[in-house]
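With one protein chain removed, the remaining protein chains of the complex are shown where they sit.
Chains here go by letter, A, B, C and D, matching the order in which they are written, and residues are numbered from 1 within each.
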Amino acid sequence: MEHIPLNFPFLAAALLVGISFYIIIFKKNLIKLIMGIAMMASGVNLFLVALGYRAGGNAPIYTDVPEGPMVLPVPQALTLTSIVINVAVLALMLTIVIHIYRHTGSLDSEKSRKMKG
Amino acid sequence: MAALIAQSPILIIAIPLAAAFLTLPIGMASKKARNALVIVSLTFVVFLVFALARDISINGIHVYTLGATSPDLTIPKGFMVPVRIILEVDGMSMLMAIIWSIVSLAAAIYSLSHIANETGQNRFYTLLLLMVTGGFGMMFTGDLFNLFVFLEIASISGAALIAFRTRFADTQEGGFKYIVVSAIASLMVLFAIGLLYSQYNLLNIGALAQVIQYTTLDKIALALLLIAFTMKAGMVPLHLWFPDAYSVAPASITGMLVITSHACMYAAFRVCFTLYGGMLDAPVVGWILIVFGILSMFVGVTMAIFQKDVMRFMSYHAISQLGYMWIGVGVGLAVLGNADLVATYGRDAISGGVFHILNHAMYKPLLFFTGGALFHCTGTRDLTKMGGLAHKLKWTTVLYIIGTLSISGIPPLNGFSSKILIYESVYQFHPILTITGIIVSILTLASFTKAFHSAFMGAELPEYKKVKEVPRSMIIAMVILAAGIVFITLFPSLIVNWTIHPAADALIDQGPYINAVTGAIP
Amino acid sequence: MLSKIVRTVANQLIVFILIFGLYVIAHGHLTPGGGFQGGAVIVSGVVMLLVAFSSKELKKSLRERVLSIMESTGALIFVALAFAGIGTAFFYNLLVGTPIFGRIPAPGPNPGDFWTGGVIPLMNLAVGLKVVAGLSAVVLALALFASGEEVEE
Amino acid sequence: MTFILESGYAFWNPLIWLIAFAVVMVVVYFFRRRGKKEYKKDTAQTRIFLCGEEVPEAEQRHIRVGNIYWGFFETLKEYYNQVLRPHTGIINDYILWFVAITAISAIILLIAGLAK
Partner (left out) sequence: MRKVVGLILLLVLVAFLVWGVLLIHPFGYPPSDMDDYIIDNAQEQTANNNVVASVVFDYRGFDTLGEATILFTAVTGVLLLLRTLKRREESS
C-alpha cells in the first residue's frame, strides 16, 4: 500500500463514480439524473485513461516525438470510444426527457411513474 | 461456399449493419424496396447462421481475427497474447445466434403491418437492423470491450424503439427507464473491464481466462459484471424496469427485446463459465444465481397474475421464465468443480437451462406478438376492456393457445421437454428447487387461463363488432414461431443432441474456448 | 437571432472553424486528432451558427434529410473500407505498401509523411463526414423541436 | 430418428403423448357424432337459456379480468402488500436496488474468498 499517493487518479475516478451514484439515487430531477450519468461516464473515462499512463511518457505519436517512453495507446482508444458512446446515450436521453416534459409537464421522477406494480 | 462460411461470423454482423445504413436512403426512394431489403438481408442472415451452425457442429469452434493477415491468425507472429479483436463462435453463441436470427426475422415480418400506420418507418427499420447487429455482436465477440460496444448498440437502439410511439406518455417513460438502466449497467461493465485490463493488460476473453488469478480485484470486477448483466437480463430484484420498458414497446420490438435479455444472460454465463471458469468460487456464484432465480420465478409469476395490462402481464412471465434458466444453469455452475456431480446431473441441469432459453425464445415472442395483435385490433392493452375476441381473431386465438400451453409446460409441447430436464436434474441438487418450479408452472397456467378467458372468451362485445383478423404478415410471423414450437415439440432429442449439448459443453469446459485463441501459436 | 455584430463575426469565424476541423480530420494519422475530434470541431461551428442565427434560418441551408443521407453515406464508406479487406480479413489494412497512402514511415521518431496510414486517413474522412452530418442533425433537430418548428421525417 | 429425450433418470417421448392425444380426439369426435343432427341456427335452440330469466347483455355477461381469482388475491393480501412495495415505478429506486445487490454480492464473494 506504499503507493497510495501515486494512485490518486484512480481514487478520484472511483470517488467520481460514487458521487454520481449518489446523484442518481437521491436527486429526483430527471435532468440532474442525466447529469449524474454524464458524471459517472466521466469518472469511468478518467479511470480508463489513467490506467494507460506511464510515468514520464509521451503521447504515442511518432511525429517529431521527443525521446522517452510512450503511454499506452489502447486505453486512449477505449476512452475515445467510450466518450462517443456517452455522447450518443446523452443525446437520446435528453430527447426522451423533452418528450416526458411535454407529456407530463414535469421533470420530477416521482411524477413520471404511470407504470408501477 | 467454404469461403462464405469462413467469412460468415463477420458477415452475420456486417450484413444487417450495412443494410441498416442503406435503409434510410432506399426508404426515401421506395417503401417496397426498403421492406424487401430488410426481409432479404435478414433471411440471408438466417441462411448464414444455419450454414455456420452446421460447420461448427462438424469442425468445432470458429475464430475470426479482424484485420489480421489471415482470419485464423489469432496471435501475431512472435508474440504471446492476442492484440486484435477476435470473433469466437462456439456452441453456446451459435445457439443464441440461431434464436436471434429466427426471432428477428419474425419480428421484421410482423412489423411490416404492425407499424404500417405510423410515421418514421424508415428510421424504425434502421434501428431494428441495428439492434439485430448489436445482438449478433454480443453473441459472437470474443473481446470484452467489444462486448460492451455491442451491448450499447443493442441498448440504444432498443431504447429508441421502445419510445417509438411518441404520442403516448408511457412509452417515453419506459424508454427513459430502459436507457438509464442500460447506461448505468454498461458503465459498470466498462469499469469492470478497466479493472481486469489494469491487472492483465488484456481484453480478449480467452486470453484473460488463461491468466486470471481471482484476486480481490477480480472479485470486485466479477460482482460488477455479473450484477450489471443480470440487471440487463431482468433478474428479481433488479427486474423493476423490465415490465415498464417491455410493455410499452411495439410488440415486434418487445419480442426482440426478450432475446436481448437472453443475450445479456449469455454474457453473464460467458463471464462466469468462460472468463472466470475454473478459478471461480463456483458454489457461491452458483448459489447467488439459484437464489435470485427462485426469487425471479416466484415473484415474476405472482406479479403476473396480478396484472391487468396484457403486455405487462407477459413481461412478468418473461421474468418468471428467466428464473428457470437461472436455476438450471446456476445448479450446473454450483457443481462445476466436481466432475462426478457434473456428469450425474450438472450437465443435464445446464442443458435444461439452455434448452429453456431456446424454448422461451420461441413461445414468449409468439405470446408478445399475440398481445400486439390484441393491441392492433382493440387499440388498448388493458385486459379489463377486452372480451370475446376469439369470435373474430381465430388465428390469433389458436396461436395464443399454443403459446400458453407451451409456456405452462403442458406435455407434449416444447416447454415441457426443457422443464423436465430442469426438474429432474435440479431435484438431485435440492428438492425445493423442483417444487418451486412446479408451483410456478401451475401458477403460470392459471394466469394465462385468466388472460385467455378475459381477452378471448365470453360473448362478443359490442365495441369489437367491427374487429377483423390481423393482417397477413403478422400471422405469418406468429406462424413462423409456432412452427418452431411444433418442431421442437416433435423432435426434442434431435434438438438437444444437435444444439443444446454442444452449448452446455461449451459452458462446462472453458478449455476449447481458450485453446481456440491461444493454442494456435504459429 | 442575435445582433448583426454577432452574425457577421460568426459568418467570418465559421470559415476558420471549418478549416481547422478539416485539418484535424485530414491529419488524424500524423497528429492527435481524427474523424471524431475534427467532426466535433466542425459541429461546434454549426452550433455557433445555430446560436447566432436562429434554427429557422439555419434550416433553410441545412436540411435534415440531406444531413441524414450524408450520414448514411459516411457510414457506408466506412463499412465499405472495412469490407474492402475482406479478401484477407475484415478490416485488413489493404493499402499498406501501395502508393496511395501506403508509404511506410521510417521507424522511430520522424517528421511525418502525409501519404502514410493505409486506409486510416480515408476512414478518418468517412467518420468525419458521418460525425459532422450526424451531430449537426441532432443539434438542429433538438433546436427546431424546442422552438416548436417542424422536424421533417 | 429417435424421438426419445433422455433426462438422466427418466425419458420423455412426445410420440406417446401425440398418440394419446389422437385417441382422445377420436373419442371426442365419437361423442360429438352422437349429438342431435337436427340443430337449427338462429332459433331459440341456440339462444342462451337462464331459468327463463332475461339474459343480460354481452357486456354484463362477460367476467372481466378484475373479478377473476378474487379469492386468491384476498388470501395472499399480505404477500402482495409486501411484494408491491419495491415496485414504486421511480427510476432512482431501480438504481438503488442495483447498488444494493452489487454491494451485497461483492461482500458475499469476498467473504467466501476469505473462508477458503
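Note that a contact is a pair of C-beta atoms (placed from the backbone, for glycine too) under 8 Å apart; a residue touches a chain by one contact, two chains touch by 3 or more.
On a predicted model such as this, the values are computed, not experimentally measured, just so you know.
Colleague: Using the touch definition from the header, name the shown chains in contact with the chain that isn't displayed.
Modeller: Contacts of the unshown chain, counting the full complex: A, B, C, D.
Colleague: Which residue from B:A160, B:I205, B:I259 or B:I420 sits in contact with the chain not drawn here?
Modeller: Final answer for the missing-chain contact: B:A160.
Colleague: Residue by residue, what part of chain C touches the chain that was omitted?
Modeller: So the residues of chain C touching the missing chain come out as 28-32, 34, 36, 64, 68, 71-72, 75, 78-79, 82, 90-91, 93, 95-97, 101-105, 107-108, 110, 112-113, 116-120, 123-124, 127, 130-131, 134-135, 137-138, 141-142, 144-145, 150-153.
Colleague: Mind listing the chain B residues that contact the chain we can't see here?
Modeller: 17, 20-21, 24, 66-67, 76, 79-81, 83-85, 118-120, 123-124, 126-127, 130, 133, 137, 145-146, 149-150, 152-153, 156-157, 159-160, 163-164, 166-167, 191, 195, 198-203, 215-217, 220-221, 223
Colleague: Name, in rising order, the residues on chain D that touch the hidden chain in the full complex.
Modeller: Residues in contact with the chain left out: 93, 96, 99-100, 102-104, 106-107.
The rule is simple: only the chains that are shown with their structure count from here on.
Colleague: For chain A versus chain C, what separation do you get between their C-alpha means, in angstrom?
Modeller: Their C-alpha centroids are separated by 24 Å.
Colleague: Taking the mean of the C-alpha atoms as each chain's centre, how many Å separate chain A from chain B?
Modeller: So the centroids are 28 Å from each other.
Colleague: Going by the touch rule set out above, which residues of chain B reach two or more other chains?
Modeller: In chain B, the residues touching two or more other chains are 176, 180, 184, 244, 303, 306.
Colleague: At which residue positions does chain D touch at least two other chains?
Modeller: Residues 87-89, 91, 95 of chain D touch two or more partner chains.
Colleague: Under the touch definition given earlier, write down the residues of chain A that touch chain B in their complex.
Modeller: Counting only chain A, the residues touching chain B are 17, 24, 30, 33, 37, 40-41, 44, 47-48, 51, 72, 74-75, 78, 81-82, 85-86, 88-89, 92-93, 96-97, 99-100, 103-104, 112-117.
Colleague: Give the list of chain D residues in touch with chain A in this complex.
Modeller: Going through chain D, the ones touching chain A are 84, 87-92, 95-96, 99.
Colleague: In the complex, go through chain C and note every residue touching chain A.
Modeller: Listed in rising order, the residues are 30-32, 36, 105, 108-112, 135, 138, 142, 145-146.
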